[in-house]
Structures are given as C-alpha cells and as structure tokens.
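A short write-up of the structure that comes next.
Note that this is a trimmed complex: some chains were dropped, and none of the rest were shifted.
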Amino acid sequence: MRFTMPQKVKFKHCDPAGIVFYPRYFEMINDCVEAFFDEGLEVPFEEVHRNGGVPTAEISVQFTAPSRHGDRLELSLTPTRLGRSSLGIRTEATCDGERRFVATSTLVLIDGQGKSTPWPDHLRAKLRGWIQQAAA
Amino acid sequence: MRFTMPQKVKFKHCDPAGIVFYPRYFEMINDCVEAFFDEGLEVPFEEVHRNGGVPTAEISVQFTAPSRHGDRLELSLTPTRLGRSSLGIRTEATCDGERRFVATSTLVLIDGQGKSTPWPDHLRAKLRGWIQQAAA
C-alpha cells in the first residue's frame, strides 16, 4: 500500500531553466511525509514535533526526468523498513505515468533532547500495517 | 584538492526544532556548486546557464549531526569523476571539525534543448586538474 499526494508544479518551484529547482523536490518530499503522518497515520505532524521530531538521517534521490511549471505530479510514499526508532521510506513522483524522481530515505524518531527513541506502540502497529500491505 | 565555502547557519535555515531544515542543505550544496564554477573553474555559473545548465541527476546524503543557528559551517566540494558530460562530486559540511553531512552527487552538462552535451575542452581540462589534485 502506498500513500499518495497530488502536487501541482507551481511557479515558485521552478528555476530559470523552467524546470523544478531540485531542492524544492525535498520540500515536496517533506510535505508528503507530513501528509502521511496527518492522514496515513492519523497523527498530526505538529503533534509529532511537540516533544521531538522525525529528522531525515539519509536520503538518496535519482532525478529521472525534469518537471515543468503546470505539471500535475503524484507523489507516492511507501514505508519499507521499520526499526526500533527508524523508518525507511520510498517516495516516488510521477506525471502521467512518467517517473520524475525516486527517493529512498530513513527517518528517525527523536525525543525532545534529540536522542533516538522507540516508536510508540500505536505508531509501530500502524507502520507495520502499511509495510505489510506494501509487501502484499 | 577541494574547494571550500564558508556558510553561517542563518535563521532562515532552521526549523521549529532549532536545527537546519534539511532541504536548506540542498540550497547550500547548490550555492557551493555555483561558487565552485564562479571561483574554482572561473566560469560564472550564470554563463553556464546562458544556453543550458548543469542539473543534478542523482544525489545521496548522510546527515551525521544536526546544525544549529549560528554554527559556522565549512562546505567543501571535491570533484571525483569526469564523464563525457557528467561530473561526480562529493560535498561535505563540517563545523569545528565535526561532520554535519556528506553528499555524493552527479551533475550533467546539458544544452539549451535539455540534452546532455560534452564538457567543452577548457572546462574538461580544469575539471581534470581538480580531480588529479584531489587524488594526489
């Protein structure tokens, strides 16, 4: 199972070459993670940040085709690995079926002191559900 | 040989957790690439974009420690691989010797139609010089 988020390529995203400035893609990925917590896990992202956060520990992205102002992207996020306090995800963007980028990243749940902390049980259960459905 | 750029962590870079919002690191990396063309290769980045560009084809980053408002980072860029129209680079940020992130990425020289195009000889020679000195 994957979580999806529509994203129009807006004027603000584009560079002088008329294509998405790639750091903007990371904002889109971050927005998709936020929407996944809000809607996919039903834990508002702002609550996750009340006493901690989920910083990105590593990310690898391949930009396979440029995106232009007005393109209607679909971002899809798939949780892939669940650790004690980490989560592996795969985020892909497509436009009319053409892949624009694919990213794999690792998030880590931290507490208010910045230390990694285990996923609470209710989140762990939900994340496991997403991963099992993705693998099915 | 590596090219270095100082970068204070500014207010604009930081998120509610008080640390750098990671998409901002990609802007820093892009600024470092721009400075490398401007000063390291002596080809103003704006000229490179007159009829083409150097989009990033892929990038992998490990964020090894958080950076806070006021931290004085040093970004260092090392060209590592020279292809027909591609360039592999490694970008690292440190603060007082502590590594904050390390990125490996591939840039591709494109023409005004968005097609990959060979590095012109004068750039190829300069890039080869940087790579040889880095390996020495």
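Letters A and B name the chains as they come in the text, with residue numbers starting at 1 for each one.
The criterion applied here is as follows: a contact is a pair of C-beta atoms (placed from the backbone, for glycine too) under 8 Å apart; a residue touches a chain by one contact, two chains touch by 3 or more.
Just so it is clear, the structure is predicted and the values come from calculations on it, not from any experiment.
**Student:** With 2 identical chains placed here, how many copies of the sequence make up the full complex in this file?
**Tutor:** Oligomeric count for the entire complex in this file: 4 copies.
Throughout what follows, only the chains that are shown with their structure count from here on.
**Student:** Just how far, in Å, is the C-alpha centre of subunit B from the one of subunit A?
**Tutor:** That pair's centroid distance is 24 Å.
**Student:** List the residues on subunit B that touch subunit A in their complex, please.
**Tutor:** So the residues of subunit B touching subunit A come out as 16-17, 19, 21-24, 26-27, 30, 49, 53, 55-63, 66, 114.
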